[in-house]
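Heads up, one of the protein chains got dropped from this complex, but the rest are sitting where they should.
First chain written, first letter: the chains are A, B and C, and each begins at residue 1.
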């Protein structure tokens, strides 16, 4: 049996991307100007830069969302199952996740790190979070580790006794890590970020669970580099998806 | 703390449905005949019955799927989280699930019943399942119950110590029951059934996990009563969604 | 050959609906309270009314959109093809349209009515419309009627000469009426209305073509009666879909 591993972080890698601001501009200009060269859409000087920023801002503000769909970002994500449960509620995306029916799951589990705020106050849907006491922090670590170990040992004993993987896995806890391939376009990604991050300047309040927000922030960083004009405009317009 | 409850069955209730064969016929005839009365589509005698069956069969066989979308079935489902994880991969559907962030989860857990085949043989993707020995059956029951109890007690101790529900729940195992509202149209439901049941006569092989198949079979029974002509044609055409 | 008919209005009928505020509440409470009775969700007194309005308003404002999806409205629409072209860009909906391949199209054509503002001023995407002069109004009527007649006569001559319907129809103009069945849930309908109407109080500017707005307004009227609390909250929150 492999050694149990505990982690407090999330893995997000950009596997493949075909995403840039020029395609947004080009798609928008097909609507308004008909034929033009892609070279034209891509050429860059002070004046076109200003016009391009203006166009992207107009699309974002007035909710012309379709020009932001002609692109694609594929991420490889490792996160606990309770994060994947929330993630996969987003339907405008493509998923392939590691299967506990086809393979033996590895003993990698999430335990909250020291910076994770453990105490919630306020009303449902609008919780605020505060640090736990040293005692509370220790309790969470102990309980999580103990349950995790006991569950994984039970899983192992069932596998060794010849029980099917899809049956044995039902005792594993929600903090076990899984991995997936996920592909989205930038419009769907903006919707995901608007709901799964709570960054400054968002137009409507969003109260994501911290662990999915950790994943979302890493995805956001990759995307911000690929589509800087779109990213800037998203932030300037209240982080609402067009 | 509530008493821990173990179950081996699934709950499926039909909450609301607006679904019948006449709407399929009416929608299809808008394409081919333009205006007609709904009364016409609904009237029933021997000759129209035969023509109606023929039209539905033609739509199913030649993959004219859209007439099967003008309807809606809403189910209330109680099932373990490992079932919901597979269920929610179906994106042409609407979901509202009980939230472990907003409320304390109840101690209801799945344990495989005596008829659950526990042993898998064959290649990945094409497993066959066989009964376990008495010893294996007992092992699964013992391990599942023991892990379940220990996990739920840890969950309770964390809640009592003031830890946020969304943190404490991460130790709960995949066999805890959750509940949801799910709405689908009959075309999406046929796709769901084609992938999540393994009934006789299916055109391509399907190897669903037994527990989601238990849910799917109950959904199928409700649907079969509401849309008998469509259901018959689905079965007669290899249980492939149009 | 049938007599050519000119119309300036749109037909919208509600064919079938399973849509009410109680299901929104019930779906939302599955998330937050787990099991409850549908009777409970449906019972009505002064206090529950206030609580119900508050919950729907909270869902709308904070963009919890999924509880608004467990319902279904099916409309029968007659409108010119240039309206259907815009309509069918809405992808979260189900469509069956009359087919010019399967049947001979009827000679019913749209001509702008006297209240249609014919002159646009301002920048692309933010046009304002003004009344045309008597001369302009007459020109539009004459040109439209003349082209329409000539096109339909050409269509007829080709059909009479044995040309396939799918070929002959290519000369028909965009103002010919078509008919369709369309099914949406209330969340998708709110998105449609936010983009295809320009009513007072909308949070972001919307500049729909008047003819699709005429269809949208009729759909809105049916929906407002079925889901009055949801409708009120939609208006109170800037007519933005949650």
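Just so we're on the same page, contacts are C-beta pairs under 8 Å (C-beta built on N, C-alpha and C of every residue); 3 or more make two chains touch, one makes a residue touch a chain.
Only a predicted model underlies this, so the values are computations on that prediction, with no experimental measurement involved.
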| item | value |
| --- | --- |
| Touching partners, among the displayed chains, of the absent chain | A, B, C |
| Sole residue of C:50, C:157 or C:203 that reaches the chain not shown, by the stated touch rule | C:157 |
| Touching residues on subunit A - with respect to the absent chain | 15-18, 23, 26-28, 30-35, 38, 66-67, 69-72, 74, 76, 94-99, 102-103, 106, 179-181, 183, 185 |
| Interface with the undisplayed chain - residues on subunit B | 32, 58, 61-64, 66, 89, 124-125, 194-195, 204-206 |
| Interface residues of subunit C (partner: the chain not displayed) | 80-82, 84-85, 88-89, 91-92, 95, 100-102, 110, 112, 116, 118-120, 124-125, 127, 129, 132, 135-136, 139-140, 143-144, 146-148, 150-151, 154, 157-158, 161-175, 209 |
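In the analysis below, only the chains that are shown with their structure count from here on.
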| item | value |
| --- | --- |
| Shared interface numbering between subunit B and subunit A [over half = same, under half = different] | same |
| Most contacted chain pair (by C-beta pair count) | A-B |
| Whole-Å separation of chain centres (CA-atom averages), subunit A against subunit C | 34 |
| Centre distance in Å when subunit B and subunit C are each reduced to the mean of their C-alpha atoms | 32 |
| Distance from subunit B to subunit A - Cα centre to Cα centre, in angstrom | 27 |
| Residues of subunit C whose C-beta touches two or more other chains | 32, 66 |
